[in-house]
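On to chain A.
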Amino acid sequence: MTGPVPPAGAPAPALSVRGLSVRFRMHGGTHVAAVTDARFDLAAGECLALVGESGCGKSVLASALLGLLPENAETAGAALLGDGTDLLTADERTLARTVRGRRVGLVPQSPAAHLTPVRTVRSQLEETLRELAGVRRPDLRKAAAAAAERASFPLGHLDRYPHELSGGLAQRAATALALIGDAPLLLADEPTTGLDRELVDRTVDELRRHVGDDRALLLITHDLAAAERIADRVAVMYASRVVEIAAADDFFGDAGPRHPYARGLLNALPEREFTPIPGMPPELSALPGGCAFAARCDRADAACGTVPALTGGVPLSTGAGGASTGAVPVSAGAGVACHHPVTAALEAPRA
Partner candidate 1 sequence: MLELRSLTAGYDRRDPVVRDVSLTVAPGESVGLLGPSGCGKSTLARVAALLHRPDRGQVVVDGEPVHGWRHRAPRDRRTAFGVVFQQPRLSADPRLSLAQIVAEPLRATGRAADVPERVPELARTVGLGADLLGRRPHEVSDGQLQRACLARALVLRPRWLICDEMTAMLDASTTAALVAVVEEYRAASGAGLLAVGHDRVLLERWCERTVEWRELTGATGATGGSAAHPAAE
Partner candidate 2 sequence: SSPDGNKGGSATSAVVGIAYEPETLSPLLGYGKDGNSKIFDGLLTHDADMKLKPALAAKLPKVGDGGTTYTYELRKGVKFSDGKPFTAKDVVFTYETILDKKTNNASKTELDAVKSVEAKGDDTVVFHLKYPYAPFAERTVLPIAPEHVAGEQDVNSGAFTTKPIGTGPYELVKWSKGEKLVFKANPDYWGGAPKIKNFTMAIVKDDDLRATRLRTGDLDGAILPPNLAGTFKSDADKKTYAAKTFDYRVVTLPTGNKVAGDTAVRRALDVGVDRKTMVDSILEGAGKEAYGPVPTDSPWFTKGTERKFDVTRAKQILDDAGWKPGKGGVREKDGVQAKFPLWYLSGDKLRQDHALAYASDAKKLGIKVEVQSGTWEVIEPRMPKDAVLAGGGSPADPDFDQYTLLKSSLAGDGFNNMAHYDNPKVDKALEEARRSGDHAKRQAAYDTVQRELVKNPGYTFLTHIDHLYVVDKSYGDLTTQVEPHDHGLASGPWWNVEDWQPKK
């Protein structure tokens, strides 16, 4: 199920995120730290699943990569595309003309809200085809049908307005739109909400197929089954930080995640224990000084008063190891940000 892993020393990754941070300025001078110091690489042909508790900053991370943050946001760090374009500092013109849709595609969360309400799905599809794929007028209808087909969007609903779509239909429409640009990097923010299992599988398979060998996919999802189905690696976010990056096989396999939070997340699945992680996530406007998970963690001790760095420790899989990226040894392949990570063999979760 795992895709091909990029060989070490391969050309620059499709996306390389370095210390990306986003915060929102709020009233009274406070800040909401939505993303803090994210660092990871995404190679061509690879699919990275980004999971984490609701509100931990996944969508904000995606928005930051597309330069679509609201105006009260501030960013830091860098997010480099394969050719060195820094998505965080590129000017709007570059982003609009060459990046969005063309080099970085997005399946937005809340697709219904992201469709223009006064135009039919068909017209929005055709327009995108015309602009991004250069399809000429006579071929538009067929191309639109084909694009809809890819995302399992029923052709009979093409002439509907967004408000006339069910949640799942809107989701599929959004996916269809995002696939048109054939972007080398695709950000899919919850592309399967509102879909039934069969459609989820079809959709993620299509995404995987789309990625193939030369594109990369950042799959933001709550649907761990979907992540398991197509992801090569899994990144776990908690309270604005990436707390673990692991190969999917390890994460979902016997070894299991190493961060206590990630383990809790898996355990909460209905097919497993279906119990929430105790306690509540911290408010991003007032993050605790040390490890943000400490308050909910049964392993916490005094050491957790400092923020743990994302360290590789022992490479857990064949994933593109830290060695290849030199200066920032742990950011790319796998790692966990925990003072007391779980060792694999000990506590592998059983469904």
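Inclusion criterion for the candidates: all candidates are chains of the complex that A comes from, given by their letters.
In the analysis below, a contact is a pair of C-beta atoms (placed from the backbone, for glycine too) under 8 Å apart; a residue touches a chain by one contact, two chains touch by 3 or more; residues count from 1.
Predicted model only: the values in this text are computed from it and were never measured.
Trainee: Using the contact rule from the top, which of the candidates 1 or 2 touches chain A in this complex?
Mentor: Result: candidate 1 touches chain A.
Trainee: Using the touch rule from the top, collect the residues of chain A that touch candidate 1 in their complex.
Mentor: 24, 51-55, 59-60, 70, 109-110, 112-113, 152, 154-157, 164-169, 171-172, 190, 193-200, 222, 224, 264-266, 268-271, 274-277, 280-281, 283, 285-286
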